[in-house]
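Sending over a structure as structure tokens; questions will come in a sec.
The other protein chains are all here in position, but one chain of the complex has been omitted.
Moving on, here comes subunit A:
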Amino acid sequence: MAKVFIYPATSLILSDLVARFGHKPLGAALGIRERIQTAGVDSPPLQITPEEPKRGLKYAAVEVPSGVRGRMAIYGPLIEEAEAAIIVTEADLAFGCMGCARTDELILFSLRQSGIPILELEYPTNEEEGIRFVAAVKKFLAGLPDGGEA
């Protein structure tokens, strides 16, 4: 079972397909869950504490805004852990404030720099594209270590 980073990191479709074909999807929920289940200082809503931008220094320079570094404290360890990645480009649900947008750019840059196998796709807009989308994901995942249908 390989650990596969998904982008958009909240994607239902990618998370499901990766798990369905026998691998572990690495998405935003894992990083959030870790913080939500760790005791400490109350910092709602996401338990992002002042410590996170400091941890984010590992992934972004000190002059990068703290919002980006705080987000990278969630995504950075997941990217380090990932053995492969699936990226949906032009996903219209992957938008947000400037902090989110810059973090997304840094995530994609970090993934491409990491040298892990990456599959880049676009969301399907009809049934034919749906078939090709699923086939491409299945083929990519089958080529990873311990690949195969669950």
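As a working rule, contacts are C-beta pairs under 8 Å (C-beta built on N, C-alpha and C of every residue); 3 or more make two chains touch, one makes a residue touch a chain; residues count from 1.
Heads up, the rule we're going with is that contacts and distances are computed from a predicted model.
Novice: Since a chain is absent, check the UniProt entry for it and pick the matching name: "Putative methanogenesis marker protein 6", "Formylmethanofuran dehydrogenase subunit B", "Succinate--CoA ligase [ADP-forming] subunit beta" or "MgtE-like transporter".
Specialist: Result for the unshown chain: "Putative methanogenesis marker protein 6".
Novice: Among A:Ala28, A:Ala60 or A:Leu111, which one is in touch with the chain left out?
Specialist: A:Ala28
Novice: Which one, A:Ala19, A:Val64 or A:Ile116, makes contact with the chain that was left out?
Specialist: Once the missing chain is taken into account, the touching residue is A:Ala19.
Novice: Give me the subunit A residues in contact with the hidden chain, please.
Specialist: With respect to the unshown chain, the touching residues of subunit A are 8, 10-13, 15-17, 19-20, 25, 27-33, 35-47, 89-90, 92-93, 120-127, 129-136, 138-139.
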